[in-house]
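I have a structure I would like to understand better, so I am pasting it below and will then ask my questions one at a time.
Missing here: one protein chain of the complex. Every other protein chain is in place.
For reference, chains read A and B in written order, and residue numbers begin at 1 within each chain.
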Amino acid sequence: MTWKVKVWRYSIIGLVGFYLLMPLYSMLDFSTKPFAYFQKGRTLEAWKIIPSQPDLAISIFRSLVSAAIVMTLILILIVPTVVWVHLKLPKLKRIVELICLIPLAIPAIVIVVGIAPLYRWISINISESPITLSLVYSMLILPYTYRSLSAALDAADIHTLAEAARTLGASTFRMMAGVIMPTLRTGILNGSFIAIALVLGEFTISNLLNFKTFQVVIAQIGRTNGNVAVAVSLASILFVLLLLLLIPQKNRQKEVLDVDVA
Amino acid sequence: MSSAYVQLVDIAKHFGPVKALDGLTLDIAKGEFVALLGPSGCGKTTALRALAGLQELDRGRIIVDGKDITFTAPNKRNMGMVFQAYSLFPHMTARENVEYGLKLKAHKTSSDNRANRAGELLELVGLSSHANHYPHQMSGGQQQRIALARALAISPQVLLLDEPLSALDAKVRTQLREEIRRIQLELGTTTLFVTHDQEEALGIADRVGVMRNGLLEQIATPAELYDRPATSFVAEFVGLTNQIKVEVLNGSINAFGSNLDTLPGSIKSGSGVALIRPESLTVKKDNGGNGKVISTSFLGSICRVTVSLEDGSRISAQMESYDASNLTPGTHVKITADKVAVFVK
Partner (left out) sequence: MSNNPNRGTGVTLSSAGSRYWKSKSAYLGVIPFLVFTGIFLLYPTWNVVTGAFQDDKGQFDTAKVKELAASPIVRNAFYNSLEISFKTAIFGAILGGLFAWALTTGKPGGIFYKISVALSSVLAQFGGVMLTFAFLATFGFNGVISSIFVKLSPDSFLAQSAWLYTLNGLAVVYTFFQIPLMVLVFLPTIENMKPQWREASDSLGGSAREYWVRVGIPVLTPSFFGAMLLLFVNSFSAYATAATLVNMSDFLTPLQIGNALSSEVGGANPQEAKALSLAMVIVVIIVMFIYAQIRRRVSRWESSR
């Protein structure tokens, strides 16, 4: 590396790094301030209170349940469909792809608008359950999921695998479950992490549909107790970051860099 | 101090514990076409890149036309380089790629002259009709020809080719290497060509340097390398050989009924392995012979015959197909060796 390159490299990293890390540091700083502002020193008060916030624990639990529902939906509906279309119905590929990309063009807020009447109908006639929310979330995640599945399918040459399985006598079901799914395992795993991150970070839809999800609760806490809200936010960032760093190296980089969406 | 046009003097470069170059010394005369041949990791590409200025050296000097350019930046060395792949600028047409060097400050040329020169070179590589095509619209072979034209556009002192044919189809490879040689002869450009394919190297170079572990094992004309290898590595790397156990006595051996001289570099006496080329062996149908045909491989004008010997070992002989027509598997044969000097290790 020539010195010119070094100068550019370090000044850019310094500048951008500062922009990005400063707020994170501030969160750490803010969350460790004592509650009475005239007091000095640091305290972990705010952090210690976290477990005792009732709404918080429930909302985290709900979010995880939501994430589980989303992941299940991906596994039993999206993945089989995408694989099926790739294998059997190549003509429909474009249409399915287009559908999966709609959430990119339709911002979350617009989806809320469109789904409001349906949601009302469901909550009146069926139940006011957060499951509806999960179902909407799974739509939001479609572009990400579709892209990584599509890439994995193309790379894995699914036709050859399917034919090989078929000539060896496997039924359609066995072929799907036993041969194709395992091939897509890492793609699905990454999709799951994205699902968790999305569910935990989602605010728009849940707020406007009056669900107390994780983010909504944080916002609520923020109105009364800033320190705690900030502490929780920082904790969740670190949690997701840790989760992400645990994905096996090669795949994580590819998946993460596949985020080509707003 | 030699007066060669290009001199690499005792150049060395290590990457961690690996010695890519271990004190290589190489001379290239003006207008000469030298090929560096060797297995992967032997240092041939490192040597080429060092000459280009793209690779720093631990020690040694590089002298071109009397000037020491060891520490000169690559963009001041006036060398044209053709890479194995991907080197054409994707956003430019073939013509624009070829003109690139001439637009730079280093080679400032008026736009008329530039256009003429580009036209000349596109003509030279036979791609005038593709002048306005983009790289992705051309085949691999065509892209490499444009890359060659681009490198030659600046009239470089030395032309460097880094395995330019390795990424191409077999048929294209043979065609293109003839092209490259033809153009080089026409322009008289001093050239260094790196490859791992011995047929390529032997086929077009004036001299071929066989490299191993960062050093030159031997550098000689293709014929000399083939007939008079200096080391067992060269003997085995270049062309095919049969390995025959023999006894060396007074600088000669006895194999298949003939007394053969040993080449310099062979062991002087005792048990050894002689490296005999297939075409030096002749196989004739003979019921009392010392071998039995296992299989024959028809290769057009020549035929390769695999024969098993009494001791169970196998040899491969190469002969005119006509002479091998009665050699079916199972035939008993007699093997004789031509009187050529062989390497014994």
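Rule of thumb we're sticking to: contacts are C-beta pairs under 8 Å (C-beta built on N, C-alpha and C of every residue); 3 or more make two chains touch, one makes a residue touch a chain.
Only a predicted model underlies this, so the values are computations on that prediction, with no experimental measurement involved.
Q: One chain isn't displayed here. Which of the visible ones does it touch?
A: Contacts of the unshown chain, counting the full complex: A, B.
Q: Which listed residue, A:K48, A:R94, A:R120 or A:R185, touches the chain dropped from view?
A: Of the candidates A:K48, A:R94, A:R120 or A:R185, A:R120 is in touch with the missing chain.
Q: Looking at the full complex, which residue from B:Y100, B:F233 or B:F256 touches the chain that isn't shown here?
A: B:Y100
Q: Hey, which chain B residues sit against the chain that's not shown?
A: So the residues of chain B touching the missing chain come out as 52-54, 73-81, 83, 85-87, 89-91, 100-101, 103-107, 134-136, 147, 150-151, 154, 160.
Q: Take the complete complex as the reference. Which residues in chain A touch the chain that isn't displayed?
A: Those residues of chain A that touch the unshown chain are 1, 4-5, 8-9, 12-13, 15-16, 19-20, 22-27, 29-31, 33, 37, 77-78, 80-81, 84-85, 87-89, 92, 96, 99, 102-120, 135-136, 138-139, 142, 166, 172, 194, 197-198, 200-204, 207-210, 215-216, 218-219, 222, 226, 229-230, 233, 236-237, 240-241, 244-245, 249, 252-253, 256-257, 259-262.
What we mean here is this: only the chains that are shown with their structure count from here on.
Q: Quick one: report the Å distance separating chain A from chain B, using the average Cα coordinate of each chain.
A: Taking the average C-alpha coordinate of chain A and of chain B, the gap between them is 55 Å.
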